[in-house]
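Heads up, one of the protein chains got dropped from this complex, but the rest are sitting where they should.
Chain lettering (A, B, C and D) follows the sequence in which the chains are written, and residue indices restart at 1 in each chain.
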C-alpha cells in the first residue's frame, strides 16, 4: 500500500470518528474536538490528492497543499471562536449544554 | 542503510506508542502529559530518521518547529496546575 | 524498501487509534491530551505525504497552538466544576449516528481508493508559472498562496480578523478596551522564565528563517507566522509579555497590516500590471516578500490574541 | 569511509533506541508520577541525542548538521525545564 492510499483510508476513518463524535457527544468542547478530527481527515484527503497529483518531476501538486494551509488556519480560528463562546456560556450560566430544552425554561437566573 | 534508519524509526514509533497507554490510564493529568512529551521527542527522532532515509526536503525545518513546541502543551497545563494548587496569592514560586 | 510500508501502516494505525481514543475517552482532559498527541502524529503523516509545508503548519497551528487553546479551555471548564452538561443521546440516536458515520467513511474510502489514474494535476503548470516572470518563486506553494490564489489568501486573513473580533465580542461590555486575561495567573517559576527566555529568541530566529526561505524552499508566511505566534504565547505563559489592550492602536494596525497591504498592492496591480492582484514582472518577487512580511506580522499577532480570549477586567 | 560512517550511525542510533525503550518502560512500570518523570526525562533526551549524533555525519551540509544540533538542544532544554516544573508542582500538590 502506498502512502496516498493509506492516508486516504486514515482520512476516511477520521471523518467517520469525528462525525460520530460531532453528533453524539453532548459536551460542546468535545464536539469541537470531533470537528477538528473531521477537519484533519478532510485535509488528509487534500493531501493524498496533492500527492497523487505528483506529475513527472514533481513530488506533489502544490494547489491542494496550499488549500490545506489556508484550511488549517481557518479551522483554528473557528476553534478559537467556539472556545470563547463555550467558556463565556459556562461562566454566564453554569451550563455547557446545547440541548434546546435546557434553554426554554426561564430558570437560568439562579445558576451562578 | 536506509532500511536501518527506517526500522529504527519504526521501533521508536512503536515504543512511544506503547507509552501512550499512559494517556489512557492516567491516573493523573500529569502522567498523560508525560506520555505526550515522550511522543513528542520520539516523534522528532522518527521524523528525522525517516527524512534522512527518504530524502524529503525541508524536513529539518519541521523538526525544528516540533522541537520549539515540545514544551508547549505542558507549559499551558502548568499554568492551570499551579493556579489550582491553592497558592494563587500571586506571591511567587516558593512552596 | 520493505520497511517503509510497515512503518506507514504502523503510523496510520496509531493515528486512527489516538483519534478513536479522543472520541471515546470519558475524561474531558484525557481526550484533550489525546488530541495534542494526535496533532503531533499528523505532522509525521504529512511528511510522509511529501508535504513539509503542511507538516510545519499542522505542527505549529494544528498541534501546538490549538493544543494550548484546548488545554486552557479544558482546565478553565474544570474550574467551573458545577457546570451542567447535557445528557448523552439515547441508544437509537447513537446507532443511527454510527451508521451514518460508517456510511460516510465507507463511501469516502471507496471514492479515495478509486480516484482516477493518472491523477489530474496542476503541478507542472504551477511550477512553470511560479518560476516565470510574474512570480519568480522556487516554492510553488508560496506562488499558489500569494499569486494564483492571492484572493483566497487575502480574504482568509480577513476571516482571521473577524474571528479575533468575534472572540472579543463575547466579553463583557464593561471590559471593552481592556486587555485579555493573562495566560497564567500565578507568577511563574524561575525555570519557566528561563525556558521562555531561551525559547522565544531562538524561535524568533527560526520563524523568520522559515518565512525567509519560503520563497524558494518549504516554508513561508503562514508557517513562519505560526511559529512566531507560538513563541509569543511562550513569552506570555512565562509572563515575560502580557496580552495587549484590545483598543491599542498598535495591535489593531498589526492585525490589519497583512490583508491591508495585500489589498493595496492588489489594487495597485491594476495600474502597474493591468490586472487586479497581478504583480509587475520585474518587481514580483520583492513585492511578494513585502506582502508576506506583513502577513507574518498579522498571523503572529492574531493567533495569540485568539487564544487569549475576550477582554477581561476594567479598561481603566 | 562511508562504511565507517554507517557503523557509527548504527551504533549511535541503536543506543538511542535503547534509551527510548528504557524511557517507555519507566513510564509504564514505575510506581508514581515523580519516579516516572525521572525515568522519562533522562531517557528520551538521551535517546534523541544519540539519534541526532548518529545522523550528523549523514547531513548534507553544515547548516543541516547545525539544525540537528539545535533540535536536540531545544528538546533537551524543554525537557529539563518542564521536568523540573512538573516535579515542583507535584511536590507542592502532595503537601
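Methods note: contacts are C-beta pairs under 8 Å (C-beta built on N, C-alpha and C of every residue); 3 or more make two chains touch, one makes a residue touch a chain.
In the analysis below, contacts and distances are computed from a predicted model.
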Omitted chain, identified by the protein name its UniProt record gives, among "Cytochrome C oxidase subunit III", "NADH-quinone oxidoreductase subunit J", "ABC transporter ATP-binding protein" or "MrpA C-terminal/MbhD domain-containing protein": "NADH-quinone oxidoreductase subunit J"
Chains in view touching the one left out: A, C
Omitted-chain contact residue, chosen from C:24, C:125, C:193 or C:208: C:125
Residue, one of C:24, C:96 or C:273, that touches the chain absent here: C:273
Touching residues on subunit A - with respect to the absent chain: 15, 22, 28, 31-32, 35, 38-39, 42, 45-46, 48-49, 52-53, 63-64, 67, 70-71, 74-75, 77-78, 81-82, 85-86, 88-89, 92-93, 95, 97-98, 100, 102-103, 108
Chain not shown, touching residues in subunit C: 104, 107-108, 110-112, 114-116, 119-122, 125-126, 129, 134, 144, 147-152, 154-156, 158-159, 161-163, 165-166, 168-173, 176-177, 247, 249, 252-253, 255-256, 259-260, 263, 266-267, 269-270, 273-279
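Keep this in mind: only the chains that are shown with their structure count from here on.
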Rounded Å distance, subunit A centre to subunit D centre (Cα mean): 32
Whole-Å gap between the CA centroids of subunit C and subunit D: 28
Residue list for subunit D, restricted to those that touch at least two other chains: 70, 74, 78, 81-82, 85, 88
Numbers and ranges of subunit B residues touching at least 2 other chains: 33, 35, 40, 56, 61, 64, 68, 71, 75, 78, 82, 87, 93
Residues of subunit A defined as touching subunit C within the complex: 1, 3-21, 23-27, 29-30, 32-34, 36-37, 40, 43-45, 47-63, 65-70, 72-81, 83-88, 90-91, 94-99, 102, 111-112
Subunit D-facing residues of subunit C, complex: 189, 191-192, 194-195, 198-199, 202, 206
Interface residues, subunit C side, partner subunit A - complex: 5, 8-9, 12, 15-16, 19-20, 22-23, 28, 31-32, 35, 38, 42, 45-46, 48-51, 53-54, 57-58, 61-62, 65-66, 69-70, 73-74, 76-77, 80, 82-89, 93-94, 97-98, 100-102, 104-106, 108-109, 112-113, 115, 119-124, 126-127, 130, 140-141, 143-145, 148-149, 152-153, 156, 159-160, 163, 166-167, 170-171, 222-223, 226, 299, 303, 306-307, 309-310
